[in-house]
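Removed: one protein chain of the complex. Kept in place: all other protein chains.
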Amino acid sequence: MSRLEVNLAGVTLKNPVITASGCCGYGREYDKLYPIERLGGISVKGTTLQERQGNPPCRIAETPSGMLNSVGLQNPGVEAFLQNELPHLKSRDVAVIANVAGSTVEEYCAIAERLDGSGIDLLEVNISCPNVKEGGAAFGTSCTSAAEVVAQMRRRTSKPMMVKLSPNVTDIVSIARAVEDAGADAVSLINTLLGMRIDLKTRRPVLHNNVGGLSGPAVFPVAVRMVWQVAGAVKIPVVGMGGISCWQDAIEMMLAGARAVQIGAALFADPYTPVKVVEGIDAWLEQNGISDVNEIVGAVRPW
Amino acid sequence: MSRLEVNLAGVTLKNPVITASGCCGYGREYDKLYPIERLGGISVKGTTLQERQGNPPCRIAETPSGMLNSVGLQNPGVEAFLQNELPHLKSRDVAVIANVAGSTVEEYCAIAERLDGSGIDLLEVNISCPNVKEGGAAFGTSCTSAAEVVAQMRRRTSKPMMVKLSPNVTDIVSIARAVEDAGADAVSLINTLLGMRIDLKTRRPVLHNNVGGLSGPAVFPVAVRMVWQVAGAVKIPVVGMGGISCWQDAIEMMLAGARAVQIGAALFADPYTPVKVVEGIDAWLEQNGISDVNEIVGAVRPW
Amino acid sequence: MAYLQGCYPLVGKEQLTAGIYSYTVSCPEIVSQAVPGQFVHVRVDGFSLRRPISICGIDTENGLLRMVFEVRGKGTEALAQLVPGQKIDLLGPLGNGFTPPAGQQVVLVGGGIGVPPLLELAARAGDRATAILGFRTASAVILAEDFRAHSCDLRLATDDGSEGYHGFVTGLLEERLAEGAPGMVCACGPMAMLKGVVEIAEAHGVPTQVSLEERMGCGVGACLVCACKTVRDGREVFTHVCKDGPVFDGKEVVFA
Partner (left out) sequence: MAYLQGCYPLVGKEQLTAGIYSYTVSCPEIVSQAVPGQFVHVRVDGFSLRRPISICGIDTENGLLRMVFEVRGKGTEALAQLVPGQKIDLLGPLGNGFTPPAGQQVVLVGGGIGVPPLLELAARAGDRATAILGFRTASAVILAEDFRAHSCDLRLATDDGSEGYHGFVTGLLEERLAEGAPGMVCACGPMAMLKGVVEIAEAHGVPTQVSLEERMGCGVGACLVCACKTVRDGREVFTHVCKDGPVFDGKEVVFA
């Protein structure tokens, strides 16, 4: 067993580095730079029951050490995913995480059911997308609705379920606990923080959706804090993300309590980031004589 | 009347630029670089009923385009403020905003009462400090407790009251509405976002308080979004802050709905920031033929 | 199609006119893959997002790539500070280029900073190309000599008449098409210009290809932020400038 291997809700990842949903499509694009087998896993673009066109452009704005996006879950729908994307992903040695979203509990359930018999390794339940009017973050900002979605889906699928939490809440710990109690096998966090930019010349929001989700290094300290709080409060594994742009960040996130990490916005600045993170963690473990990356998960010693 | 003049809950500011609480002490330090009269106002260090020592060091951590602090309201207490600090502030032509905090509603009220007859221009009620165990953000994260503090203070003081809101909430708009209904004359936002950094070598949190408040350019898009949401929902004036580091940021914040802006962390990188912002806004108004800065307040046209 | 990422030396820098720079970068690997109309995604120190810049010249022999950019905001301003010898982080070549039918006449229509992506097309079409280039005013004219050097039929327009035709490129395009139909019109410039160009060309039954702009994240088709409305299989859908474009069939584009 490699010292980088981790187990996520029964799924073995050869290393703890996953590319984040919405930032790596269905794995075809970055595969042109390096084989996606270098990754521990890939979380695909948020997939809905039906095809979605997403929000009108402009969908991206630059911010200090970060970016806003308002894609709004553009995706071809679950059937197209199964037909056109999953086969090539399954032919590759990488864990496939299906990031899914719905506008109603029924939709979440229908997708869960449809994916139940499929080849995906793990469901990532996105109850935290800030860029869609219905569903999305609405489910992720209350314990009751978050638990409801998860409990209902639980009955429709035997796939391990990882619930993706919103940072735009007063108390992320109670939401994490609620979804754990409802049957989640893991939680991933953070999705994006809601933000806005305005163009001085036009006096209009840069994003056509007015607001969008903030990600990138700017949010890293918020993500570390939330991962630390949640990891201390739940028993299921926590996957940490938000602003990771180098291997040091990944280790910091793991010390805070993350079993694995996801990398999103950093891909846009440097598409090789995930590969460098894998190599960096490995070298650091070597230098520090640590034979198993799991040893550092949650190893921070608070004051 | 100068085109930069704004009115904040009955208090006239010669320009809309205020130095943020906790970042400029009681005005003595930066006064050595430029006369504090150049500012529209100064919000003093969060002041409590009794002296407070604050948290043990380390109290600061660097983050991408930002910083965390965990000062924990170190201050000499309200009596010392009145005796040693207010006189010199009152001798200067700058609006004095007393940022106050308590561990209990009674403490908030006692401070309000003590300051009622004093020379301060405006009370800034800090119900959002993330760095103290009791009080602080605890009051700012629920509508009921936020409203309670404000309603009680309202009876003890005739000073205009500006309530400083926490961004660490699911719904900042309802908290803003709650304090408006309870008698607040203005709201200021945002206080810091809760964050954490961990030192890889020691495996300990960088901050002795484990977590701290994130501020600086990194949080700017979150602040703009919240100011826009709140300004659209309340009738009282909104003071915007969070990550402003140049005049363009200040104008963006005003377009989002801020009547005035506060500048905090940017002082540490460039202590002249507030002066440059005043000059930059003025030059921009001139270039755009705008004779009154109030015209741009909330002038963003959403899609 | 393969693309690469790397840090390559800036070997030539020239200011073409106020605020517009021509950079020559030595990146044989990218150059060997590049076709006219594609772009590179340029990383600028201190900025979280890369900047897309069209490929203006492809010198396969020497492994040199040319790009011409205008300072528009803080990122391009910082980019303009580089000095030859410094390295520049490029991701490319990206997107789909222009594909005018081989051996036929082609009309190139460029407006302002939309002109550079057409230069390499002119280089390849030689005297089969008519280049109709529009600028605000005489002092804003760029690359005219370069187009001439490729022996194309160069027709300049300025909005204020200070050089060449007084008016918009669409006027010159009408004139040119009246002279006979080329195999294709390739255009790059502001949306309003592209719309006019496509309408005129269609009226003459000439196919068009236009290069579009949209704000980008990844540049490679992975993030879906660079949406533009196009007609595919009879319905309006959001395709993506970086992957499905930047060059689109003019008929597909839904001009707002």
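General remarks:
Order of writing sets the chain letters: A, B and C. Residues in each chain are counted from 1.
Throughout what follows, contacts are C-beta pairs under 8 Å (C-beta built on N, C-alpha and C of every residue); 3 or more make two chains touch, one makes a residue touch a chain.
No experiment lies behind these values; they were computed from the predicted model shown.
Within the set B:Q50, B:Q74, B:S118 or B:Q248, the residue that contacts the chain not displayed is B:Q74. Among B:P57, B:P87 or B:P302, the one in contact with the hidden chain is B:P57.
For chain B, the list of residues touching the undisplayed chain reads 22-25, 28-30, 32-33, 45, 53-67, 69, 71, 74, 216-217, 265, 267-272.
As a working rule, only the chains that are shown with their structure count from here on.
Once chain A is left out, the chains joined by touching break up into B | C. Taking the mean of each chain's C-alpha atoms as its centre, the chain lying closest to the overall protein C-alpha centroid is A. Look at the CA centroids: the one farthest from the centroid of chain B belongs to C. The distance from the centre of chain A to the centre of chain C, with each centre set as the mean of the Cα atoms, comes to 36 Å. Residue positions of chain C touching 2 or more other chains: there are none.
For chain B, no residue reaches two or more other chains under the stated contact definition.
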